[in-house]
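With one protein chain held back, the other chains of the complex are shown just where they sit.
After this line comes chain A, so read on.
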Amino acid sequence: MIPFDFDYYRPDSVGQAVELYARLRAEGRNPIYFSGGTEIITFGRLGQLVTDAVLDIKSIPELGALGRSGDHLVFGAGLTLNAVAESGLFPLLGDVARHTADHTTRNKITLGGNLCASIPYRETVLPFLLTDSYAVVAGRQGNAWVSMHELRLAPGELLVQIWTEQSAARWPSVTIKKTKQDEVDYPLVRLALVHDGRGVRAAFSGVCEAPFRSWDMEDALNTPGVPLETRIAEALRRLPGQVIDDQLGSADYRYYLLHHSLREGMSALEGGGR
């Protein structure tokens, strides 16, 4: 049971959501956008999150967008992970979404919820980082285009959509997820690789405190004329932060899995990828 009460609103438009959020804040309330609600409900039940006003955004039409627009693919932030995976529009994103949580929970978890989650995994961000995608973010001043590399929402800002170039969505790709025991779990290591025609791009979740793409590691992985093992060893020396060490897995174990996954992923990609 969630041990506190809140009001529940279901705004019909982006403008209504953003204005309502601002009004509630001005009244001293503590509103929160509610998409799939899985994090809000589970954290709320445990007292790790408190709110007095929930703004359920998933029926706003722009957040349900899914398709092509010119050279781009458009993904609404309110789409469930199963809807994203089943669309088949962006194979790497589909692969990552299909192995995030379990099938029933993916009927509720939304793309926007996963990208804005407070848990450190946010696995679906990796394909967007690798393809230099853009987010449409709504605020009181209107919509802004924000690179996925710089997506940090201020209070009240609403993630509306993510746009990805269609050509980038077709790059050869590989993704590997290593978990502690079951196939369905948070990642000890999630690796996503693409080949953009010039070289490999690499992004990671579960390794450091936040998901990341590292250009420095990519340089090492793409060094010409150097054996794969040496490139991987150099890439690992360039990790941008401490490897997570927690009850799910020690830092040493994660490092071992990361090494192994990079070898498996790079071999697959250099051999052709999907």
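Throughout what follows, a residue touches a chain if its C-beta (ideal position, glycine included) is under 8 Å from a C-beta of that chain, and two chains touch if they have at least 3 such contacts; residues count from 1.
Methods note: contacts and distances are computed from a predicted model.
Colleague: Just by its UniProt name, which of "Aliphatic sulfonate ABC transporter permease SsuC", "Fe-S, FMN containing oxidoreductase", "Succinate dehydrogenase cytochrome b556 subunit" or "(2Fe-2S)-binding protein" is the chain not shown in this complex?
Modeller: UniProt lists the chain left out of the view as "(2Fe-2S)-binding protein".
Colleague: Taking the full complex into account, find the residue in A:A144, A:V184 or A:L228 that is in contact with the omitted chain.
Modeller: A:V184
Colleague: Considering the complete complex, identify which of A:V54, A:L129 or A:V243 is in touch with the unshown chain.
Modeller: With A:V54, A:L129 or A:V243 as choices, the missing chain is touched by A:V54.
Colleague: Which residue from A:N107, A:S147, A:T223 or A:Q242 sits in contact with the chain not drawn here?
Modeller: Final answer for the missing-chain contact: A:N107.
Colleague: List the chain A residues touching the unshown chain?
Modeller: The list for chain A reads 1-2, 4-12, 16, 20, 36-38, 41-42, 44-45, 54, 56, 98, 101-105, 107-108, 183-184.
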